[in-house]
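One structure follows; several queries about it will come next.
Each chain you see keeps its place in the complex, though not every chain is here.
We call the chains A, B, C and D, going by the order they appear; numbering starts again at 1 in every chain.
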Amino acid sequence: MLGETGLYVTLDEHPDHVKRNLQSYDWDIDGMEKKGKMLFIDASGLRRTGGESDRLSPYGGSVTDVSGFTELLKTINKVVEGENVRRIALDPVTSLMLRYVEELKKRRATVAFFDALADSGCTSLITSELKTSLMDRRFQLEEFLSHGVVLLHTLFHEGNVVRAVQIEKMRGISHDTQIRPYQFGVTGIEVFPRDKVF
Amino acid sequence: MLGETGLYVTLDEHPDHVKRNLQSYDWDIDGMEKKGKMLFIDASGLRRTGGESDRLSPYGGSVTDVSGFTELLKTINKVVEGENVRRIALDPVTSLMLRYVEELKKRRATVAFFDALADSGCTSLITSELKTSLMDRRFQLEEFLSHGVVLLHTLFHEGNVVRAVQIEKMRGISHDTQIRPYQFGVTGIEVFPRDKVF
Amino acid sequence: MLGETGLYVTLDEHPDHVKRNLQSYDWDIDGMEKKGKMLFIDASGLRRTGGESDRLSPYGGSVTDVSGFTELLKTINKVVEGENVRRIALDPVTSLMLRYVEELKKRRATVAFFDALADSGCTSLITSELKTSLMDRRFQLEEFLSHGVVLLHTLFHEGNVVRAVQIEKMRGISHDTQIRPYQFGVTGIEVFPRDKVF
Amino acid sequence: MLGETGLYVTLDEHPDHVKRNLQSYDWDIDGMEKKGKMLFIDASGLRRTGGESDRLSPYGGSVTDVSGFTELLKTINKVVEGENVRRIALDPVTSLMLRYVEELKKRRATVAFFDALADSGCTSLITSELKTSLMDRRFQLEEFLSHGVVLLHTLFHEGNVVRAVQIEKMRGISHDTQIRPYQFGVTGIEVFPRDKVF
């Protein structure tokens, strides 16, 4: 696990912004990048184009959708094979899904994307932005398509905001089903596995 | 019941993945498969195609919907008759329903599918992914079409997550109407039939 | 009342299934059927066809909607007149309403159906499947069209599931307005008219 | 007030049914009708036709909408003028509004209907069927168009069902703003003006 090559696909920001945001953690991203153990693909341009029609674009420049989407999958596959990548982080899939308004197109693109990542043989970690209450969760296609789902909650209880983590599914692995408080520390997300949220 | 031949139709994953996920249980799936008592149909390819139009497909390959859907029913029937199958597990019907966006088409395909399973004479166990709160349940066609409905809840109460099971309907059989806590054990789902959820 | 001829119209299941499901009750359905006091109409085939267009059918066979719907009304009327039926049970009207997606068509068919039952001069008991919370009831056309509405609730209170019955309306008859617990017993639904639900 | 002529327009049921339902009250409807002080218009036929298109009708007979609607207004006006009617009861306006699915048409017909009643110079009492919770009331055009709104609630509190009445608006008249329990008695609705609902 340590020592394996990882690929970070940024869909919202330029990799330089991502790296700068991660500087508050005790991770040697630069060192890993220099050793070729950490690779970045900048896919933030995809967000600026819509997946359904180029005629709707309110401003000049245009990247055709299918090629952009297909190209991203091809680029990921090429990097994975050429650099022996074993882990992929994709952040956030929300950018990709925002390209589509029509339900069926969004659904097919999402299925195609998750299938492509699964076919790559890598372990993929995908982030998705949700804004729903703990008690009113709805069906989310990206959760349905994943083998594991970890939820990061922002709970509000008796005047306090509590950040909590919950493993909702993790196929084939027995795991803690409770919801646990966490905080951001210099080593990353610190979970308090014996504490209750309130 | 024990000794009867069962058929597992996987709609989301390849049967190999399903078997691997089941390894944490004390079930001799491999042994049953070798004796011909446990059969698998891989229908995970259906998820990748949409039921309404092939023109919408965002990537090359295409399986025509009607043939795919009809073919699945034919394959199930052939295996059921040829192998004297008495029990069918279908997991999850959600994959099938995601193929349709138009309400009427989805409804007809679902009715056709449940009728075909009923006509097979087998006892079928069908899983469906829901994300609704306990207090805000809506009409679900797949529940309406089933003779029995068992709900697996993830409840959140005073800072604790509780997994609970509820038999919502079981036609012609008197049953416990309470909601009961459960956990995953090595023998499968372990229900605590005398405990309350909180 | 006892001694009057009754008609059971099954819209979801074959009458044989319905009779089998009723075997846990102390009712002599077979005896009544032999004496011609209990009649059955199997209308479960209607569910398989949609009310709006035959072109949408995802599988071969097709029963045209209008004829199917009109035919059911005609058959009911013929049996009512020929056999001097005084009571009709129709179970469930949900199957009929699922035939329609377009709001206006569903509404008109429902009005036509309730009017036809009212015109028959019989007392009709119609079941409908709802999934709504006690506090978030919406307008339901079938309730509006009925002279009486009896609700069967599944309440969840402090970790317990409670089955409760409520008479929401019963035109021209003064009745208990409270919500009361009930259970299924060998004589049918047993209501506890002096108990509170919690 | 007593002694003035009243008109009861029935939109859901035949007047005979309405009179039968009112027999549990100590009101001499028959006497008043014989003296010409109580008149009935049977407009229950309007419910069976839709306001938007005759082509959609799932069964034979058809009453054209505009004429049906206009005819009702004309009949009401003729009776009001010819019989010196001062009070109109219209029960329920829901039947009229169900004729329309398209929002703008429903809105215009409703405005036209309320304006016609206002122009008649009579005091009109209109019933409308709502199913909303006390805390989640939405904008209702028929309430907006009325000078006074009286709500009949069915509240559920700690296991009890409580029927309560609330005057939500009564233009130009100062009134009790509290919500009060009521019951049906032989003289009509009996309000307990000093009691709280719970």
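In the analysis below, a contact is a pair of C-beta atoms (placed from the backbone, for glycine too) under 8 Å apart; a residue touches a chain by one contact, two chains touch by 3 or more.
Values in this document were obtained by computation on a predicted structure and should not be read as measured data.
Each chain in view is the same protein; 4 are placed here, and the whole complex, as held in this structure file, contains 6 copies.
By definition in this document, only the chains that are shown with their structure count from here on.
Shared numbers divided by all numbers used gives the overlap of an interface; between subunit B and subunit C this overlap falls below half, so the copies present different residues. A rotation of 60 degrees, rounded to the nearest 5, superposes the Cα atoms of subunit A on subunit B. With centres defined as mean CA coordinates, subunit C is found 28 Å away from subunit B. Separating the CA-averaged centres of subunit A and subunit C is a span of 49 Å.
Pairwise chain contacts present here: A-B, B-C, C-D [touch as defined]. Of all residues in subunit D, only 12, 17, 20-24, 47-48, 50, 52, 56-59, 94, 98, 101, 129-133, 136, 154, 156, 158-161, 163, 184 touch subunit C in the complex they form. The residues of subunit C lying in touch with subunit D in their complex are 51, 66, 69-70, 103-105, 107-109, 111-112, 115, 134-141, 144, 166, 168, 171-174, 177-179, 196-198.
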